[in-house]
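Right, I'll just put the structure down here and ask away after.
For this view, one protein chain was removed and the others were kept in their places.
For chain A:
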Amino acid sequence: MNTRGLRSQLKDSVPVTGLCPQAGPYGVQDSLRRGFSSVKNELLPSHPLELSEKNFQLNQDKMNFNTLRNIQGLHAPLKLQMEYRAARQIQRLPFLPSSNLALDTLRGSDDTIGFEDILNDPIQSEMMGDPHIMTEYKLGIL
C-alpha cells in the first residue's frame, strides 16, 4: 500500500463556483442533507485557511509516513497505518463523541494542546446530531 492512497481521502469539498453544485447521489441538489442551494453561497470566498485546516491532519500524516518510509523502509508506515486503522475503529455510537484516545496516543497528540482542544470542543457543543439519521448514515441505509 502506498501513501498515495491517502489522497483519496482528502476533502476538497469547499464549493467551487459552478463545478460541483452540492450534488447528492442522484446528481441534483441534496436539500435534505446540504440545505437549499444558493449561488451567493458559492460565489463568495470562504476563508483562505478553510481548506488547509480541513486537510491538515491528513497532510501531516502523509508527510510523516513519507519521511518514515524514506528512513526506515516500507514496513514502518505499513505497520503504523495498520495500527491507525485499528485505533480508528474504536468508536462509540455515531452520534456520541468519542475520545479517540488510542488514535491520539499513536499520533503523539495526547500530550499536546492545540486549538482543536480549546475551541469548539465537540464534547461541549450545544447541538447533537440526530441519532437516527447518523446511525442510518453509518449503516448505509440512508
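By our rule, a residue touches a chain if its C-beta (ideal position, glycine included) is under 8 Å from a C-beta of that chain, and two chains touch if they have at least 3 such contacts; residues count from 1.
Please note the rule applied: contacts and distances are computed from a predicted model.
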item: Per UniProt record, name of the chain withheld from view ["Serine/threonine-protein phosphatase 2A 55 kDa regulatory subunit B", "Small RNA 2'-O-methyltransferase", "AP-3 complex subunit sigma-2-like" or "Proteasome subunit beta"]; value: "Proteasome subunit beta"
item: Chain not shown: contacting residue from A:Gln72, A:Ser99 or A:Ser125; value: A:Ser125
item: Hidden partner interface residues of chain A, rising order; value: 31-33, 35-36, 40-41, 44-50, 52-53, 56, 94, 97-98, 111-122, 125, 127, 129-130, 133-134, 137, 142
